[in-house]
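Showing chain A:
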Amino acid sequence: MNGSALLPWMLVVPLSWATGTVLLAHRRHAYTHAFNTVGSLLLVALAATLYWVTREHGPTTHALGGWSAPLGIGLRADGLAVTLVLLTAIVSGACGWYARTSERTERQGKGTSQRYFWPLFWLLITALNGIWLADDLFNLYVGLELLGLSAVGLVALGDGEASLSAALRYLMAALLGSLAYLLGVALVYASYGTLALPELAGLLSREPITQLALALMTVGLCLKTALFPLHGWLPPAHGVALTPVSAMLSALVVKGSFYILFRLWSDVAESVVTPLAAQALGALGAGAVLWGGWQALRESSLKMLVAHSTVAQLGYLFLFFPLAVGTGASAAALATQGMLLHLVAHALAKSAMFLASGTLIASVGRGGVSDLAGVGRHMPMSLFAFGLAGVSLMGLPPSGGFNAKWLLLQSALAGGQWLWLIVLLSGGLLTAGYVFRVFRESFRDPDPGGGRFTTTPRAYDWVALALATLSIALGFASRSPLAFMTNGLAVMVRGQ
Partner candidate 1 sequence: MIGLTFDALLGAALIATATGALFSRDLFRGVVLFVVFGLLMALAWVRLQAPDLALAEAAIGAGLTGALLLDAIGHLKRRDAADAGHENSPSGGAS
Partner candidate 2 sequence: MKQRLGRQLAAGAVSVSLGAALWHAIGVRPTPLVSLPALVSDAIPASGVSHPVTAVLLNFRSYDTLLEIAVLMTAAVVALALREEQTTRTDTPASARVRYVVLDTLVWRLVPLLVLVAGYLLWIGSKRPGGAFQAGSVLAGAAVLLRLSGFAITPVDHRLVSRIAMTLGMVIFLCVAIGTALAGRELLDYPVAWSGALILVIESALTISIGVVLFSLFDNAPQQPRGLSR
């Protein structure tokens, strides 16, 4: 099997399913459910094949339209891109399963607008795969817009007024962010005459215009990744959306813009970035870890707590920059590995945590953390899934989260940057604080008159548990996927 021939199907399949679900939107649910199940399974199968083929035969590219870059647009499948494609297929498959179960059981009385959940779901996946595989600066812009608009649409499908204001706020941030990015693209094209990333990697130099372009793209992408202090839009959007949507937004969507930032800084504009800018990004990341964790501790609504936890966990990703820029080869390699493992482990753990939270809320009937009293005895499975995910987020062994934070820690030691150690450790403590807070409430005796729980579908628990288990399993077997992911990356080893 040829990896290059497989690549475009990662885009064609979700796009076809998006179109198909628009056309099927008013058919009986049995049809759409069967159609969507087939789509998710097909996507997982294709992604797994692509992963396997790339592992066996190495990275591939695909010249779309038969025109090679810079005239045409290329796709590129290296270890990292392929891993993220597989991650997307798995997480979206799980969330899709959860959504189908919820449609089957809770459909009565809900707004019918959720018919159009599925087209947006597939458009979101198209955008994500487009971004993971992209190899062109402007193509990434279109992918970013598709990602942003479909995510905003999904948020707007939630119930009532709050979801609309959250969607609007999200949209305003997304629009500003992508325009900043586009402005950077304009400056790059004017100065270098090409948009293809591989070519630009060899051309970019530390001109003022290039630095401005990179700064603009960085600010735009940070806004879209909700880096502190530009994170204000994230908690309402992720907290108010439908449960499977929250899971996909936190697990995958915010990673899309971060991934572009990582590619730009490490692959393309290596010669333009400065250690000072990297330290600044790291400082903001540290701010996110502390502020997001603190907010999660104080948050009264369960889903908002998990959303604030996303703000904090995204902060860890940004510690990559100070740990890798200008610190020497070994520290940079460790930082890259730690950050990428954190990205994957957080995606699995956070989607599990959101799904488990949604199940708990469905069972209790209310969304407050203090409403959970007594749920521990009634919903042990959901709480177990929540706890497993929490273990990975806190960075306790054995889990993917632990290995990731361990690698980041080692990188900090190797580079002699002690300050980031403190951030890593206090972030872990804050995470432990809010996860245990949920547990404490859940095992409290319910108030008199409370403690009535609805039974939720079994599938809810299985899906959350499967994702949480994967995030733990990553702690036992992270070496080989990591080696595959970082293989072929031009890590910033050429630093000072």
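Candidate entries met the following condition: all candidates are chains of the complex that A comes from, given by their letters.
By definition in this document, a residue touches a chain if its C-beta (ideal position, glycine included) is under 8 Å from a C-beta of that chain, and two chains touch if they have at least 3 such contacts; residues count from 1.
These numbers come from a predicted model, not from an experiment.
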* Of 1 or 2, the one touching chain A somewhere in this complex -> 2
* Structure fact -> The residues of chain A that touch candidate 2 in their complex are 5, 8-9, 11-12, 15-16, 18-19, 22-23, 25-26, 62-67, 70-73, 111-116, 119-120, 123, 126-127, 130, 138-139, 142-143, 145-146, 149-150, 152-153, 156-157, 183, 187, 190-194, 199, 203, 205, 207-209, 212-213
